[in-house]
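Note sheet for the following structure.
As you look at this complex, bear in mind that one protein chain is not there, while each of the others sits in place.
Take a look at chain A:
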Amino acid sequence: MKKREKLKNVQLLILSTLIALIICFPIFYILYISIEPPSKVFSYPPQFSLSELTFNNFVEVFNLTPFLRFIVNSLIVAIISCLLQVIFACTAAFAFTFYNYKVKDILFLIVLATIMIPAQTIFIGNYLIIRSLGFLNTYIALILPNAVSAFGIFFIRQYFKTIPVEFFEAAKIEGCSNINYLVKILIPLSKPAIGSFLIYSFINIWNQYMWPLLVTDKDEVRTVQLGISMLQAAEQQNFGLIAAGVIIVILPTFLIFLLGHNQLVKGLMAGALKG
């Protein structure tokens, strides 16, 4: 019986390793292409050797294209949008949890109703509005439509609800104002939830493709996702360069993935509830 158990474990291990190799292969292959000397990219059948590796493609990406600009743009957009999402999620969730107005339930329902309207169904309306406000090709166009996340409000509210109301009452008796309570006590207590949400929302905004495509057509404001697709369109046969671009673009999200795997998974699972 024990022998059979052991055999089963070894079989499973081999199977798991094979599948893991298949899943991870595309990325390792792209990484390899990005550091392979250009003369070898077109060799068919493909040759693999670890001598003569070069980082030239990474240098070239920055020299030939405004990639640095794209990265800076993406960072500006993602960081500001993320912070706004967290701030507004905390303030709205606080209002929906600790104030006793009947109207707050209706307001909360209105927020949740936005989940029923996916961005992919209103992008033309959104584009027309942004254009009529004169925001095309500005950071505003990239940030403001991302500044509120209904899921974020929902998620943070759920967490606030787990914190005993007695804390709030005690703080009030001590003369602590509501806003002070939110900033000094509630937010520090909610760090795990805010962390998960922050990671989730940063990755979402960093990875956005369609919206930046619609509202920008100048390199000064374009984001990295557009940057790599432009690179792919312009340098069709220069695979090393494209591969280097891809590696640069996935680096931040990959680091987050490695360092905050648990939180990312938590955020994803909660995020999927929004549909």
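The rule is short, and it goes like this: contacts are C-beta pairs under 8 Å (C-beta built on N, C-alpha and C of every residue); 3 or more make two chains touch, one makes a residue touch a chain; residues count from 1.
Throughout what follows, contacts and distances are computed from a predicted model.
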Of the candidate names "histidine kinase", "Electron transfer flavoprotein subunit alpha/FixB family protein", "Phosphate transport regulator" or "Sugar ABC transporter permease", which one corresponds to the UniProt protein name of the undepicted chain? "Sugar ABC transporter permease"
Sort through A:L7, A:L68, A:L128 or A:A234 and give me the one touching the missing partner chain. A:L128
Pick from A:I35, A:A92 or A:V221: which residue touches the chain that isn't shown? A:A92
Filtering A:I35, A:V61, A:V77 or A:I153 for touch with the omitted chain leaves A:I153
Given A:L7, A:L64, A:V165 or A:I179, the correct residue touching the omitted chain is A:I179
If the hidden chain were put back, which residues of chain A would touch it? 9, 12-13, 15-16, 19-20, 23-24, 26-27, 29-30, 33, 41-42, 44-46, 88, 91-92, 94-96, 99, 101, 104, 107, 110-111, 114-118, 120-129, 131, 144-145, 147-148, 150, 153, 178-179, 203, 206-207, 209-210, 213-214, 225-226, 228-229, 232, 237, 239, 242-243, 245-246, 249-250, 253-254, 256-257, 261, 264-265, 268-269, 272-273, 275
